[in-house]
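Here the complex is missing a single protein chain, while all its other protein chains stay put.
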Amino acid sequence: MTTLSPEILGTLEGQAIELPSWAFGNSGTRFRVFPTPGTPRDPREKIADAAQVHAFTALAPSVALHIPWDKVEDYGALRSYAEDLGVRLGTVNSNTFQDEDYKFGALTHHDERIRRKAIDHHLECIDIMHETGSRDLKIWLAEGSNYPGQNDMRARQDRLQDSLQQIYARLGEDQRLVLEYKFFEPSFYHTDVPDWGTSYAQVAALGDKAMVCLDTGHHAPGTNIEFIVMQLLRLGKLGSFDFNSRFYADDDLIVGAADPFQLFRILVEVVRGGGLNNPDVAFMLDQCHNIEDKIPGQIRSVLNVQEMTARALILDREALDAAQQANDVLGAHAVFMDAFSTDVRPALAQWRESRGLPADPMAAYAASGYQQKIAEERVGGAQAGWGA
Amino acid sequence: MTTLSPEILGTLEGQAIELPSWAFGNSGTRFRVFPTPGTPRDPREKIADAAQVHAFTALAPSVALHIPWDKVEDYGALRSYAEDLGVRLGTVNSNTFQDEDYKFGALTHHDERIRRKAIDHHLECIDIMHETGSRDLKIWLAEGSNYPGQNDMRARQDRLQDSLQQIYARLGEDQRLVLEYKFFEPSFYHTDVPDWGTSYAQVAALGDKAMVCLDTGHHAPGTNIEFIVMQLLRLGKLGSFDFNSRFYADDDLIVGAADPFQLFRILVEVVRGGGLNNPDVAFMLDQCHNIEDKIPGQIRSVLNVQEMTARALILDREALDAAQQANDVLGAHAVFMDAFSTDVRPALAQWRESRGLPADPMAAYAASGYQQKIAEERVGGAQAGWGA
Amino acid sequence: MTTLSPEILGTLEGQAIELPSWAFGNSGTRFRVFPTPGTPRDPREKIADAAQVHAFTALAPSVALHIPWDKVEDYGALRSYAEDLGVRLGTVNSNTFQDEDYKFGALTHHDERIRRKAIDHHLECIDIMHETGSRDLKIWLAEGSNYPGQNDMRARQDRLQDSLQQIYARLGEDQRLVLEYKFFEPSFYHTDVPDWGTSYAQVAALGDKAMVCLDTGHHAPGTNIEFIVMQLLRLGKLGSFDFNSRFYADDDLIVGAADPFQLFRILVEVVRGGGLNNPDVAFMLDQCHNIEDKIPGQIRSVLNVQEMTARALILDREALDAAQQANDVLGAHAVFMDAFSTDVRPALAQWRESRGLPADPMAAYAASGYQQKIAEERVGGAQAGWGA
Partner (left out) sequence: MTTLSPEILGTLEGQAIELPSWAFGNSGTRFRVFPTPGTPRDPREKIADAAQVHAFTALAPSVALHIPWDKVEDYGALRSYAEDLGVRLGTVNSNTFQDEDYKFGALTHHDERIRRKAIDHHLECIDIMHETGSRDLKIWLAEGSNYPGQNDMRARQDRLQDSLQQIYARLGEDQRLVLEYKFFEPSFYHTDVPDWGTSYAQVAALGDKAMVCLDTGHHAPGTNIEFIVMQLLRLGKLGSFDFNSRFYADDDLIVGAADPFQLFRILVEVVRGGGLNNPDVAFMLDQCHNIEDKIPGQIRSVLNVQEMTARALILDREALDAAQQANDVLGAHAVFMDAFSTDVRPALAQWRESRGLPADPMAAYAASGYQQKIAEERVGGAQAGWGA
């Protein structure tokens, strides 16, 4: 059995992956959202489910909120509720894609009334962050247009910068703004922040507290994502990851499910660039469990990240450097693949047990009866989804 | 002004493009469906709107139905209603992607009860076709899986063939089955009919009354769609088109909006292969007017197809053949581009007027007051969408 | 250490992967072909190198030839030379992309003289096959056009069928024709056999001795290749694989290097569909070692296929079936990933040793001194490449 060094285990012990509250609600495609028994009906039930993931893995100590989906009367109470369950409230995600007013834009809109409303929504999010103790405000800009000519892309870019400046100005001393980019969807001709270059240019103009959020599913086909990870780390602007995986568009599948080797390469660059266990670089999931069970879906996800991190950490850097210096293409590639091909699962299972965690968190969760319990108890009321 | 020959005008006069009833209901993305004033609340209102498109263009004499979205008590009455408005009921589209039972498959499902239910749904559609006078049953197979290993693709393919045979057996003498393929969505790992080859192999095994449906938005990036049009015409298996356009995935934008040159190339191959005004090859739209007005969106769409058909028809085939025979790459390309670059709009406007149609159908519709009328009248009730 | 059952080892023992003679010559991009010391200068030296791959792995008992690159006076003598080195001569590949006459087409050309020449070239290849004892004639149709309008795609398709029929008619009783498809390149607008559907339609019209060749690098971005493998096996028309890997276009990288999980999924479908150790389904490599050493590049490639075959064979089919039947998405995926995540390398190394093979063929080759020997001996003369 491959063993993991104390140093590597120490590093793995520090790993924390934030869970998105919305992963516990229902999701689907434009064609259909299939409901599931036991789905949470309010933010507390989402947090309770997230706490299960952490309880079985010790990997997910915080939960990201989405406003307005997770709006509550008393955020202080929600915070206490979470902390009692052993998790923290994390990143606050704004939403400018569902209000009727935002049909044609929000932070980029030419109508000052609507743009003001969108800015104010973000200021409200910052207010919530003070109550929840959250550090990061994440902005995914779902804005754009569907037809050439529909909008003035240039003017929108300028208005976006102005809007972001107003939001940025409200950030607290220790708070940050992370700006997510996305190749396309829900807009089909142009998106206002479609690539890392645009996000980088926008946040660089704001200041040190503004960073880029890299969602692993938000790129054009064939994009070398680990290169972008490397570049943003080099530029000091990689603020956070939204992990998931994809075969086609923004499929939002379980991270590591579609291309485990890509996840490995990304984590190798994270390690290489000092992004692991670095407070500047937040690890988050952003996924949709359309047809699979949600809590085990999240458990599988954080385990996948952990497993690939372990493989990235056992990469023999000295041997790799030597082969690279010698222009030994096959030799360097072999060192790289050796780390990827190594089965670290038995060692991780053993280590989990040594920490009082289940060796197999998936099996342990299945055996816990929690899924049956929520399926039975959560009857009546409206299941949470992307609208609530 | 470029003129169009009597022969070309005669051909254009025969052009008919079927409208999808669902284009008049609300649609959107998984993130949001924005409602619009005046949206139909039942099949009759959809047909009334479709009839408007035909009234202003003489291009859209029939309306496709979607079952169960367009279920009514009395299809004979619906048929009369449509005919009174000057349009026919056309293709019947089945739906195996929204029932809870179909979460993991329908015509491909390993559970015989569910597969039986899906087959029966299609038999019911055929019954409806007899009442509506429809010729074509269109099957878009939204089935597949999201994760490698989730399903046995091979067994599903065999069950699909068996299901289709049962459906095929029920077809009337003059009825057809058209099988649509789609690259991906709503499934993100595998789709049971993902490409024209699979659709072709499946329908070829059924018989002469089974054909392929080509949706212009359902291909991998970079696919040469006109090549597939050519091939299916050559094989005698192009049953129908679902027209729309896309920049990324299945964007379902207005046909010709994203890449007008591609639409031109497709229509050149249709003409070349004898697919124009050929009863075997049905022209249909399949689009989503997420943010634009629906009726003018449909008018714009049929006009785009008409305009590109006219450009395809003025292609100087003799000059093209001569240049091709001479291996004159630039010469042949120039002949081809000359047809595409020619502005046929004035000639088409003049011709419309000569037929008692508005020269500018978009302007005429806007001036008609119909949009205001339905916005005022259609208050209350549930607006139609993809769920109803 | 994971162990491999006797049954699995027996299956692995039967595995044979054909090597392409051209992999041992120089290759590159349109920008540059970098030479390498020791590169063969004639077919015999290529075969000698290929024999090394087999000697260290017992996986590569045959070598594919490319005509005219591997033209010799006496094929019988070449055959004996190969057999003395422990390998056979395999598939014969034709070439219709380099002769001046073929600039605008070959088997599809409108000029009957040129088309005749191209057909005759294939008849010559069949004659060679009789001398070399080869079973398969592989046709990669590099024909197409660069500009819309340049050619009549439909007429070319018909001429292609006619040309193939003439070639097919000459095949010996036990010989086959395999028709390769490719998404694009060297043509940039249309390719005459761009997808599996076209290849399938063409060979189905020929007869039982005509099959499809699937090159893993010849698909549009995002294509689910294992689905095509499944479908062609189901249709009884998967004649051969050209293995390689890619990140972008037809990169021709070492098989398994770009997406090892994809290679695993392909081999799972091969096993599922009865394609393993099935004489109807030939395994071949088709790669370019532009910057890495060629012989170890080929050794690495066959080892990658072997390793992924082993992982595919340890897939717990019973557990997978049970989870699939239960619609247990995460469970089925877990069974699938468990096979992929298992490190079979130690077991394979042990088994190799038990058969008198080196545990680590890469290291053994490096230690053998062969590379240094050919670098020293093969001085003078023209290094083989894609032109010779």
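The letters A, B and C name the chains in turn, as written, and every chain counts its residues from 1.
Just so we're on the same page, contacts are C-beta pairs under 8 Å (C-beta built on N, C-alpha and C of every residue); 3 or more make two chains touch, one makes a residue touch a chain.
All of these numbers come straight from a predicted model, not from anything done at the bench.
Hidden chain, full complex: it touches shown chains A, B, C.
Interface note: of A:194, A:239, A:260 or A:296, the residue touching the hidden chain in the full complex is A:194. The hidden chain makes contact, of the residues B:164, B:179, B:214 or B:291, with B:291. Only one residue in the set A:31, A:183 or A:370 touches the chain that does not appear here, and it is A:183.
Annotation: of A:2, A:231 or A:342, A:231 touches the absent chain (contact as defined above).
Where chain C meets the missing chain, the touching residues are 27-34, 97-98, 100, 103-104, 142, 146-148, 183-186, 188-189, 221, 246-249, 251, 253-254, 257-258, 290-292, 386. Although one chain is not shown, part of chain A still touches it, namely residues 103-104, 110, 145-154, 157-158, 183-184, 189-191, 194-198, 200-201, 219-224, 226-228, 230-231, 233-235, 261, 265, 269, 272-273, 320-321, 324-325, 327, 329-330, 332-337. Counting the whole complex, the residues of chain B in touch with the unshown chain are 2, 221-222, 224, 247-248, 257, 259-261, 291-293, 296-297, 300, 307, 329-330, 333-334, 337, 340-343, 345, 362.
Everything below uses one rule, namely that only the chains that are shown with their structure count from here on.
Matching CA atoms, the turn from chain B to chain C amounts to 180°, rounded to the nearest 5. For the criterion of most C-beta pairs in contact, the winning chain pair is B-C. Here the spacing of chain B and chain C, counted between their Cα centres, is 39 Å.
Contact with two or more other chains is made by residues 103-104, 146-148, 183-184, 189, 221 of chain B.
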